[in-house]
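A protein chain is absent from this complex, but the other protein chains hold their places.
When the chains are written out, they are named A and B in that same order, and each has its own residue count from 1.
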Amino acid sequence: MEFTRNNSDKLIEEILQSYQDHPESTRFSGKNILNRELLIDILYKIREILFPGFYDKNRVRAEYARYLVGEKIEFIQYNLTKQVSIALGTQDLCEECPRSVLMHKAETIVDEFLKQIPALREYLATDVQAAFDGDPAAYSTDEIILSYPGLMAITTYRIAHELWRRQVPLIPRILSEHAHSLTGIDIHPGATIGRYFFIDHGTGIVIGETTEIGDNVKIYQGVTLGGLSTRKGQGLKGVKRHPTLGNHVTVYSGTTVLGGETIIGDNVTIGGNTFVIHSIPADTRVSARPPELELSSGLKEDYGDVID
Amino acid sequence: MEFTRNNSDKLIEEILQSYQDHPESTRFSGKNILNRELLIDILYKIREILFPGFYDKNRVRAEYARYLVGEKIEFIQYNLTKQVSIALGTQDLCEECPRSVLMHKAETIVDEFLKQIPALREYLATDVQAAFDGDPAAYSTDEIILSYPGLMAITTYRIAHELWRRQVPLIPRILSEHAHSLTGIDIHPGATIGRYFFIDHGTGIVIGETTEIGDNVKIYQGVTLGGLSTRKGQGLKGVKRHPTLGNHVTVYSGTTVLGGETIIGDNVTIGGNTFVIHSIPADTRVSARPPELELSSGLKEDYGDVID
Partner (left out) sequence: MEFTRNNSDKLIEEILQSYQDHPESTRFSGKNILNRELLIDILYKIREILFPGFYDKNRVRAEYARYLVGEKIEFIQYNLTKQVSIALGTQDLCEECPRSVLMHKAETIVDEFLKQIPALREYLATDVQAAFDGDPAAYSTDEIILSYPGLMAITTYRIAHELWRRQVPLIPRILSEHAHSLTGIDIHPGATIGRYFFIDHGTGIVIGETTEIGDNVKIYQGVTLGGLSTRKGQGLKGVKRHPTLGNHVTVYSGTTVLGGETIIGDNVTIGGNTFVIHSIPADTRVSARPPELELSSGLKEDYGDVID
């Protein structure tokens, strides 16, 4: 038996060479790396604590709740602390931090995060109520908790935001992009969102990093709360570039609201398919004039068919 | 060895307290709960029966088809009946129903559902044909069945609708939200949709609960068939609030059609990015006038750049 070289050798050498040529898309290190699957597991465990009995595989009885919660807290504490310490280790300023310092910082962050669970439940109970009050297609609050993608996105946002506030790198975005992938709803973990927040349908929603949203706000599918600026890219890091929405604001489907200085007052309703780049005073309704439609016989072809 | 209390005890007590404070987002009960993963498995088994040989892991030969179908029917009958009985048990009116009554009702529903499989295949064969006829990018009907998200969404809708018609709570919506998550296409299981239905691309489509759609209808990405009303939320429960589309209607991408009294006649084509809140007579084409565009040199900044 001879362990001859095979005809993939040249290919493998070329790939290794390309790793040297492009170190920025190569990450070799003796350091541990974030475990995305584990982070998603942690997200679901947190969600099970937040809504006990809804997402569990088996029935959950009140007399055993203490043990179920205890087991999940233990899992989260152990695993999230480790992941947070790995994430902290990726920051430039900590390139040389000893591991024990990172672990200690991670423990503190996770402890603080876990203490927020009752407050998160307060917020999420208002979100469930807002969905039920706002959607005639909702038959029960159970249906909302079991199946509404908007609630999944908001739950993930509220969890990710708590980690974001504590300067955890990478993990908040990994969690929010997981929810984005499942729901088509892209809420940056840096956004600030009040109580009774309702997202209906939700696919295509984008809520940018520096957006501020008050209480009792409703957002429909395809809405962008986005950035607007004459400057470019990384030059805008940290600048407030996304809009501010007051309380009791409703934004219907397909509408775009842009700009860090765009302030939407309390009790404003913005109609669908509207493009907003200026502030709107409180207590007003805004809508684009519905476009003039052209009706013509089926034979006349104005600009052809849109086909694929 | 001593089983001392640990420093999570206070946290766990606070979480338990929050369960008492917000019972509406807490579900402790001796009752069994719906198993979402099992429901998704059942959905895929049904799909394997509907399109034999396309989604199976191994090759399927005609001479063994009887056994493969039989095994899948057995799986579905056993598991779906149990899940339906659990779902029926969540309805308020059945809070006190004995389990045997729920099981009997569930058996009847699942038997009726399974008898619809040949009829579902009739419908779905027309949907596959419509996709092939309508999309120049389709190279074969196999490609459509294997990879088109529109067909996944329509298949799931047609399955969920059969359960919805039989008043099964929660499960139809769980199935349709699974397809929504995979495809970005949100078809409420309550909608009524005819033969030869084609969805292209599909991300961002919303089809509301009381929508009615005829035969040979084509819908593109980002289309909303939605509700419109001056009344609010739960007050509209059960009211017809989404549009009616006739036969041979095409709605291009990004268009919004709203309202329960909005009737789109036969052979109507609605262009892209159009906002429709009134009925349209048969045999007409409707389009928004393309917006006047402003061309300017790259240096003039009209309303700045939209950036993130």
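Please note the rule applied: a contact is a pair of C-beta atoms (placed from the backbone, for glycine too) under 8 Å apart; a residue touches a chain by one contact, two chains touch by 3 or more.
Computed from a prediction, not measured in an experiment: that's the story for all the values here.
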Selected from B:I15, B:V128, B:V251 or B:I270 as touching the chain missing from the view: B:V128
For chain B, the residues touching the chain missing from this view: 49-62, 65-66, 69-70, 73-74, 77, 114-115, 117-118, 121-122, 124-125, 128-129, 132-143, 145-149, 182-184, 201, 203-204, 208-209, 221-222, 226-233, 236, 241, 253-254, 258-259, 272-273, 277, 288, 290-298, 300-303, 305-308
Positions on chain A where the hidden chain makes contact: 8, 11-12, 14-19, 21-22, 24-37, 90, 135-137, 169-170, 173-174, 177, 180-181, 184, 186, 188, 190, 200, 203-204, 206, 208-209, 220, 222, 224, 226-227, 232-239, 241, 250, 252-254, 256, 258, 267, 269, 271-277, 280-281, 283-290, 301, 303-308
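Everything that follows uses one rule, which is that only the chains that are shown with their structure count from here on.
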Copy-to-copy rotation for chain A and chain B - C-alpha atoms, rounded to a multiple of 5°: 120
